[in-house]
Every structure is written in structure tokens, then in C-alpha cells.
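Step one of this worksheet: look at the structure below.
All protein chains but one are shown at their positions in the complex.
Letters are used for the chains, namely A, B and C, taken in the order the chains are written, and counting of residues starts over at 1 for each.
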Amino acid sequence: MIPIEQYRTTAENQWCPGCPNFGIQTALKRALGSLNLAPHQVCLVSGIGQAAKTPHYIAAHVFNGLHGRAIPAAIGIQIANPDLKTIVTSGDGCIFGEGGNHLLHAFRRNPDITVIVHDNQIYALTKGQGSPTTRRGEKTRMQFDGVAIDPSQMLATAIVHDCTFVARGYAGDLEGLTELLKRAIEHRGFSLIDVIQPCITWGNHPVAWYKERATPIPTDHDPTHRDRAIALALEAPDSFPIGVLYEKPAREVFGETYRQKVGDGPIFKLPPLAPSIIQSRLKAMQIHPAPRVGA
Amino acid sequence: MIPIEQYRTTAENQWCPGCPNFGIQTALKRALGSLNLAPHQVCLVSGIGQAAKTPHYIAAHVFNGLHGRAIPAAIGIQIANPDLKTIVTSGDGCIFGEGGNHLLHAFRRNPDITVIVHDNQIYALTKGQGSPTTRRGEKTRMQFDGVAIDPSQMLATAIVHDCTFVARGYAGDLEGLTELLKRAIEHRGFSLIDVIQPCITWGNHPVAWYKERATPIPTDHDPTHRDRAIALALEAPDSFPIGVLYEKPAREVFGETYRQKVGDGPIFKLPPLAPSIIQSRLKAMQIHPAPRVGA
Amino acid sequence: MKDRSIFIVGSAGEGIQTVGDVVARALLRSGVSVFTSKEYESRIRGGNSSYRIRASGPNAPRHDADVILALNSTAAAHYQDTASSNCLVLGELSPGGEGIRVPFQALAKEQFSSLLYANSIAAGCLGAVLGISQELLADTLCERFSRLTEEVLRLNVDALALGYKHVLPSLDASSTIVLDSSSSAHSFISVHDAIALAAVAAGCRFMAAYPMSPATGIMTTFAKDPELGVFVEQAEDEIAAINMSLAASAAGARAMTATSGGGFALMTEGISLAGMTETPLVVVVAQRPGPATGLPTRTAQEDLNFAIHGGHGEFPRAVLAPSDPKDAIDAIYRAFDWAERFQTPVLVLSDQFLADSHFSVMDISIPQTPVPSGLADPSESGAYQRYALTEDGISPRLALGQSEHLVRIDSDEHTEEGHITEDLEFVRPAMVEKRLEKMRRLKREIPPPDDYRTDDAETVLISWGSSRGAVVEAVDRLRGMGQRVGSLHFTTVWPLPQLSLPAEVKYWTIEGNATGQFARLLQAEGDIQLVGKIERYDGMPIDAASILAELAGDHSEVDA
Partner (left out) sequence: MKDRSIFIVGSAGEGIQTVGDVVARALLRSGVSVFTSKEYESRIRGGNSSYRIRASGPNAPRHDADVILALNSTAAAHYQDTASSNCLVLGELSPGGEGIRVPFQALAKEQFSSLLYANSIAAGCLGAVLGISQELLADTLCERFSRLTEEVLRLNVDALALGYKHVLPSLDASSTIVLDSSSSAHSFISVHDAIALAAVAAGCRFMAAYPMSPATGIMTTFAKDPELGVFVEQAEDEIAAINMSLAASAAGARAMTATSGGGFALMTEGISLAGMTETPLVVVVAQRPGPATGLPTRTAQEDLNFAIHGGHGEFPRAVLAPSDPKDAIDAIYRAFDWAERFQTPVLVLSDQFLADSHFSVMDISIPQTPVPSGLADPSESGAYQRYALTEDGISPRLALGQSEHLVRIDSDEHTEEGHITEDLEFVRPAMVEKRLEKMRRLKREIPPPDDYRTDDAETVLISWGSSRGAVVEAVDRLRGMGQRVGSLHFTTVWPLPQLSLPAEVKYWTIEGNATGQFARLLQAEGDIQLVGKIERYDGMPIDAASILAELAGDHSEVDA
């Protein structure tokens, strides 16, 4: 149990005062603390957006890359250094919008990373355009007559891809979210957790609206039941059942075969390749003239 | 009923002799013919790959763009000219791999286009790498020890996004495929049809293997039943239930609101904007000095 | 007195924009020309930001302030270094700071029981200092807040009066500012406003784009105003944006897209596609400092080379970099015209400074008719071939679905008909030459750079894009000091026109990057000896003072 003060950084926070992102930040610190993950054992990865600033506010290794590209970056890091707990923490626009293809293919790979989506249903940093999770009909600072297309359903998509940990959290529920994050981080393999995070600046609804709709998943829900999990997932964006929607025992994670071959641990610690391997490949390309017999 | 000879083009076909792509090509010509869609009423759109050459072999307007980008191109065309029947015909790598994000967001928009995926479970044109639909474990010319990750499940993903026409066809079943294509093309809104198309050059299985597994969906299947449709979709890549998996009545298609406002038909036929509109906006920016009263 | 620089400083979300808008408009309504610009951090609330008004001066930025109105004391402290000598500071002063202290928040709370009125108090104070009549101020405020209830409006007018009255007694002759004014009407317009309106007037009907500062405003203008008749779609990413726009153009809808450097990077494959398919497409690249995410809300001129060379393979393109709203209208018309006629992508470079600045301009106008259509008459085509080889490289263009003629658009090297080809002997070289011939012809249409007071100039400042205002101001000031200085300004930055520059002149380049991209371009394209390069890369726009300092050999302003 590491006290959360140890995750403090010197970066000046740039969020709006009172933003529920602070709740996610605290819950994540608490989850890391109670999992005894020291800052240097963790790598936080993000893209660009308000949510994507999170890694600057929690002491850990940081890879704050390009908008939409947090997931491939996290996969690269996890392969290069499997000893790190690699956690993506970025926005709904970043992960479901610009980065949608990477999420889709991450389901297939099952890398041992956790993806936390700060789902405020808006592009906040760019000042209030609709995001892939904005409800149809909601007015934004780009969709003035209301968003005219349906929201993405990436939790249901995760489930049909048999992603082994799919959950929804609520930024205002510190206790519950901390627990969910702990489970997601502990889960071996890919874990996706969509955290409903009301935006108090650009959002169309007061926090209370979200709070009302962020109700716990009934305790009798069987998280191995695909159809029910999908049905729960698809309740969004009208309501947000909170908890683990879908969970399956861990299966082979991405990169395992490689590690079995070359050795476990960070790649930079591997011994250099035996020069004989290269030399043998070069040699195989060498052709020695045979005595000529003549035509 | 237009005879299929009218869809002949002068382009030299570049497919391998005997490739099931020919079956898709014939079925599509037949479907167009029996829908009485003359060549100039149709726009075929593709990316890059073997399948993506299809538009060159069927008389129609052609937009053969970039690898992975057929869907946004088709959407642009459909908006610019809603009178055209816009049909994407491209490969599994193109649409599910490089272009995955566009498919994902096309579900949300529900544009009135048809997407035909030539699903040969391989990157054929680049000589045999695994595609997003290659079965786990299959050996390819890139995955020498077998593909180590799970296949994409884009039909199930379409269904959770409530895509209103989701079907699977088989390239070897000319009759059936023609019918499916007709239904897909006639469907108002986004229609997705994944056509199992054995690759006789790079594929890991003989055509017979596919044929065996490409069995019709039981006639009692209710295509409005989401869970059953998902279950059918997820049978792939072990077996390929053929037919309409999911179908819902048409709902608002992409661009409808715009057309209601500016007028129907191709945008290039719209009258030019009244200059007064621009002038009034300019005028609103003009500020006339008021008589000064002094401080 | 002339040329006053007024900074309204505060934190994001606090209301500098409101105060600034009311005051700037009131100034305009009192006949004073104003130029406003903004600088702010990449966040939604907090931090330090400023709204800058330059009154009765040129349309160019100043980095020092004659008046600072601070909405909070942190901002007052943050901006205190920008104060010119004799600067009047008012508002929430920094601890120990000098000036006229007006506790906006306390006053608002006291008098109106709500912090919401602090901004109107501030606007009143500033208006008084600037000698704007209280009536005019109140009027402008009511106009700007027309959506508010009458009751709330009245309270705001009271707050404004309170501010006005509060500050009056502290003003003496030296602190009151009298500004030049005239009775001519000005348009108060930004370059992005001008780009959006000109695009619509030029015939633009389609824009798919992905939000990215500082380009987003163009799409927002279209989305907010459906009467403009532009189909706008927020794409899932920049790749979708350019492919949708390009294909819509191929199907006959005049199209554009807009983005910033990082989004443009993702679009470069599409730029190349426009080149290969010979599809007209206008792409606005609103620059900000890079690399990568860089400084999202700041300004730069760093993407010149990338705009010129972004995209694989070789194909014709033009790159235009307007400097002000009038120039932007011209550039956008030219961009759509070239795109239509040469059937190729045309890029328009702007930047955050241009996006967020409002210019006072007289006699601005936008042509009443769209750019002529580049579409051919289908009845004239016999057997139609989209890529028919012609002498000038330009094939009659039909849109997809325009007529019964089948149009085949292909990203591969293609035959005249638009089918994939492997003919290396005739077709490939012919198609390469066709595309390059278009570039040759385009090059003949490149206008010469803008000449300003170069006749007898011994020193010529060479600039491109957004820095024109600052450069012209620098020239004027140097002329005022008796120096023979002129400037050459480029709005078309690619291809460059044939230049024949007198050799005996001292040339300086001035640009918003650290590697002298335009300087290098000039050297590659022509014979020019530069005596120096002035480069600014701190995220702020180039201003006349820093040019003067650099020319005087004092590098402190620029390198700092």
C-alpha cells in the first residue's frame, strides 16, 4: 500500500476546477497505491486532449504521444518492457475517434495493458465538438442542430471480440472506480474501462444527470454471459450501468511467444545477439566456385 | 433487366485464372443488371488490393482510391451525388485492416452505400500476409509460425452498431450471391456484405474447405434478432453461415437533412448560392461609426 | 495620439474575450480602427491569456502594451513585463504593482451580489480610459449580449456604468487616451472568417474535417450557418476527412478541408491522391508551432517545406499564404480557380495568429460569382477519357455521375481511360509529363510578390504569409527614421515566380521558424544573396519592433 502522496508531480494542473477528471486521477492513484505499484513500475500512456494530460499529474513513467495513438504506443512499450504496468489514460475522442482502428485491433492482440477512457462525450480540449460517444441529437459547438449520427459502441465491440475485461466506471464514484481500476490493472491481458466523466464546461448535462444514470450493474449479472453483457453495454448513452460488464479468464497475451524464445524482461536487458547468428546468415549467402567441368 | 455484357470493360483482367473474385464480379454484374442499374447510374469504389481492381472490370463510374480509404471516398461521392448507386468493392485487408476506423464510423453515419468485402482472409496483392480475418494459427508468408492473434469480427461489430443490413455471401454461390447483392444494393442505408472468397494462390485451404463451411443460414433465422445474428456472425472463421444475418427497416440516412435544406440530387446541379447570403454575412461584420458623445 | 496597444489579461474562461470584444467594437463604433489578436494556453480554464487591441495603428501585432487591464492579479504579474514605459495598468493589480486598482470581483459581489458582473465593470473601466462614451459602450454591450434577459442586461449596463464612474476620478490628462478616429465604416474580420466566406462564394459546397486548433474555426463557421449551403462533416480522423472531400470533389461538389500540421501529416497520402487522380482540392493548413503536438494554441510558420513537399511522388500543386482578410479572399479564389483549372491540390497556409486576429478593413468585398466550373460539357465528349492526353496536360474533366459518360478515377498509374496500366514505354512517361506540364503552366500564372516602397530601397525585407503587417510597419518606421527600406512579400509561396532581383540590395528574410525555410526556398529557386535572416520561433507572431531590433543587430527581442 503506497500512500497516494507519492504519486504527486510538479506539473501544474490544467483542468477546469471541479472537473470529474480529478476523480479519475485520484482513483487511479489509489488503485496504484493499493496494488503497491511504485511510480517507476508504471508507465502511463496517452494521446492528446484534456484527459490525455492525466499522465503529467500522476508520478509514473510517461509517454504522452499523438492524438489517437496511445494504444499502439502502449503496445510497443509493453513489448519492449513487459515489467512495466502499462496503462493508457486518454479521452473518448482520442481512443474511439482518431484512434478507433487501434482499439479494434488491440482487441485481437490481447496485449497486457489497461485502457482507461475518460468518456466525457465531447472533444473538450478543442472546445466542444461532438465525440464518438455523444448522444444523437445533442447540440455541440460543431453540431449546432444536434449530432446527426449514432454513437460508437466500443464496449459491445470489445465484447464481440471476446476482450477479457470490459467495464464501465463513473468518475464521481471514487470508491467504486478505484476498485474497478484495481481489477482492470490486475487483469492479465487487455482490459478496457470506459469511465463516464461529465464535462462541466462543454457537457450538455449537469453532473446530476449523469449520476442518476450511472447505476450499478445488478449484482446477479453474470459477466461471462455475452448477450447480457452486450445488452448492458448498449444501454449507453441513455444510461450507464457501472461495473464489470464482461470478464473471462486470461488467455495468451501478446508477445508471450517472443518472450518464451528470447527471454523474459525488458528487451534492453537482453544480451546482444550472438554474432555467429548474423555470420551464419551471411555465410549462407556466400557462394564458392566449384571446379568447372565445362559444357 | 440489363444484360451483363453491357458491364464489360476494356481493362485487361489481372486476377489469377480461376480466382473466385470472378464469381463476385459476375454476381455483381448480374445484380446490377437485374436491378436495371445502367453503368452510368453506378459508382464502384475501391481501395488497393486484388479485390480492389474489381471496378476496372465492370462498366460503371470508378473511384479506385487509396488502400483502406474506399469507405470515406464512397461517402463523399454519395453526398456529392446521391443519384448514383455507390458501391464499395474491396478486400478484407483494405476494409477491415487499414480502413477499420472508417468502417466503424460508417456504421454510425448510415450512408446509403453498399460495402462488399472480398474476404479471402489474406493480403493477396502483397503476396500472402495474414489479414484481419485470417484464423488464428494459420501460417502465412509473414506469420510463419501461424497468426498469433484473433480475427476481427466486423459483422458482429456492425450488428452491435445496429447496421441495418448485414450479410455474408460466398463467392462460389453465384445465384445466392447475386440475390444477396441485389438485396444489399436495394437496401436503403448502409449495407455490409462480407463475401467469403477463397484465394487459390495464397490461401491455406482448398476451395472445397470453404464450400463445406459456407452453409446457408437456417431459414428460421429471424434477422431482427440481435443476439442470434451476433452468434451467427461469430461462427466465422470456423464456419460461414451464408445469408442475411441482420436486417432492420431503413432509418435516416446520412446527408438527408442537408438535402432537405439545399435540395435533392447531385450537388453540382444545385444553383449557385445567392450572392446576397455572402453579402449579408460581410455586412454583419461591418461597423459604422456612431456619432461620438465624448467621455 | 496614435497607435495604442491595450492588453486585456486574465485566465481562460474568465472573460477577457467578452471585455475585449465589447471594447474593440465600441472603439470601432467610435470611428477608431482596431486590430485585435489573442494569445492563450492550450487549456479550457485558468492559465494566463491576453486579448490584445491595437487602436488606430496598423493591422499588426505589438508585443508591448500601453494599457493593461488585468482581470486577476496573477495575470497582472505575468504580463507586467509587456508594459511599455508609461503603461497604464488597471484592474486587479499584482501584489505591489502600480496602477489604478479596481477590485472587479469585490465590486461585483458587493454591488450586484454576483461575480458575473465583474466583466462589465471591467469593460466600463477600460472604456473610460479609452475615452469611449458610456452610452456607446452600453449600447455595444447590449448588442453583444442580446441573448440575455432585459433584467440581466440592465444590471450589466449598471455594472458598466459603475466601472466607468469608478475609474474616472483616477484619470488625469496623461492617463486618458485620445485616439484618432474617422467616420468610415470598417469591417472587423478575421482571416479565417474571410477564408470561410470566400470559399463559399467561390462555390465550395463540401467540407469534411477533423477538429484541430487553429483550423477548427473554418469548419465551425460552415456548421453554424447552414444557409451557407456547405455540407459539413466532422470526420473520424483527418484521413477520412481528406478522402471524403477529395471524392466529393471528384463527384462534382467543390470541396475543401482544413487542418493543422499534425492533421496535415495524416492527409499527405490524400494530397498525393489528388495529384494522381487530378482532382481539385483546396486544403487549408493552419500552422502552429511543432514538432508533434508542440504548442497547440500558438503561432508559427514552420510547415512551409512540408506543405510544398508533403505527399509521395511528383505532381503539380500550389501553396498560398495569405496575410490578411483581403489577401485571403484573393488567395481562396485563386486556390479554387487553380484547383479547378489545373485539377490538382492547392494548399492555403494560415496560422494561429491569423485565425485569432481581427482586422479593421475598409472596402472589403467578395466576388459575386463563384469560380468558373472546371467541369467539361458532357455533350462535347465523344468517347470520354478522363485522362485524355492533351497539349496543355489538362484533360476535359467530367464528374462521377455527371452524364452517361463513364468517369474512371484511378490512384494507380493509368491509361487515358483511367484503367490501371503497366505500360512503361509510352503511358507512364506520357502521364508523368502530362502532370508536370500542368505545373509548368501553373507556374506561368504566379503573380509577382508584393512590392512595398522598394523603388529606392537599399535594404529589402522579404516575407511571406502572416508577417506582412509587421513587415510593412517595420518598413514605415525605418523610412520614418530616414532609412531606405522596402519589402517584398509573397502570398504565393509555391511555385515561386521567376525573380530578377537587383544584386546591390541588402536582402533580409523574415519568417516564423528557426531554420529559414523560405530563405532556403529562395536560394534553391533563384540567385539571391541574403545578408541576414530574422527568425522567430517562440510561438508569438512577428512584430515590427523585433524586426527593427534584429536589423539593428540587437538579437535580444527575437532569440529570447
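Note that in this section a contact is a pair of C-beta atoms (placed from the backbone, for glycine too) under 8 Å apart; a residue touches a chain by one contact, two chains touch by 3 or more.
Note that this is a predicted model, so its numbers are computed, not measured.
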>> Going by the stated contact criterion, tell me the shown chains that border the hidden chain.
In response: A, B, C
> From the list B:Pro55, B:Pro72, B:Gly130 or B:Pro266, which touches the chain that is not on show?
Replying inline: B:Gly130
>> For the chain not shown, which residue from C:Thr74, C:Thr176, C:Asn305 or C:Ser403 touches it across the whole complex?
In response: C:Asn305
> Which residue among C:Leu179, C:Ala201 or C:Met276 touches the omitted chain?
Replying inline: C:Met276
> Among B:Met142, B:Ala208 or B:Ala274, which residue is in touch with the absent chain?
Replying inline: B:Met142
> Hey, which chain C residues sit against the chain that's not shown?
Replying inline: 41-42, 47-48, 239, 260-262, 264-266, 268-269, 271-273, 275-277, 289-296, 298, 300, 302-303, 305-306, 308-315, 411-413, 420, 422, 424-426, 428-429, 432-433, 435-436, 513-515, 520-521, 523-524, 537-540, 559-560
> So that we can see where the missing chain sits, which residues of chain B does it touch?
Replying inline: 14-17, 48, 50, 65-68, 97-98, 100, 123-127, 129-130, 132, 141-145, 201-202
>> Please output the residues of chain A touching the missing chain, sorted low to high.
In response: 9-11, 14, 38-41, 43, 45, 48, 53, 55-56, 59-66, 69, 71-77, 79-81, 83-84, 101-102, 104-105, 255, 258, 261-262, 266-268, 270, 272-273, 275, 277-279, 281-282, 285-290, 292-295
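Assume only the chains that are shown with their structure count from here on.
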>> Using Cα averages as centroids, what's the distance between chain B and chain C in whole Å?
In response: 39
>> With centres defined as the mean C-alpha position, give me the chain A-chain B separation in Å.
In response: 29
> Counting only residues that touch at least 2 other chains, which ones in chain A make the list?
Replying inline: 100, 132, 145
> Mind pulling the chain C residues that touch 2 or more other chains?
Replying inline: 226, 236-237
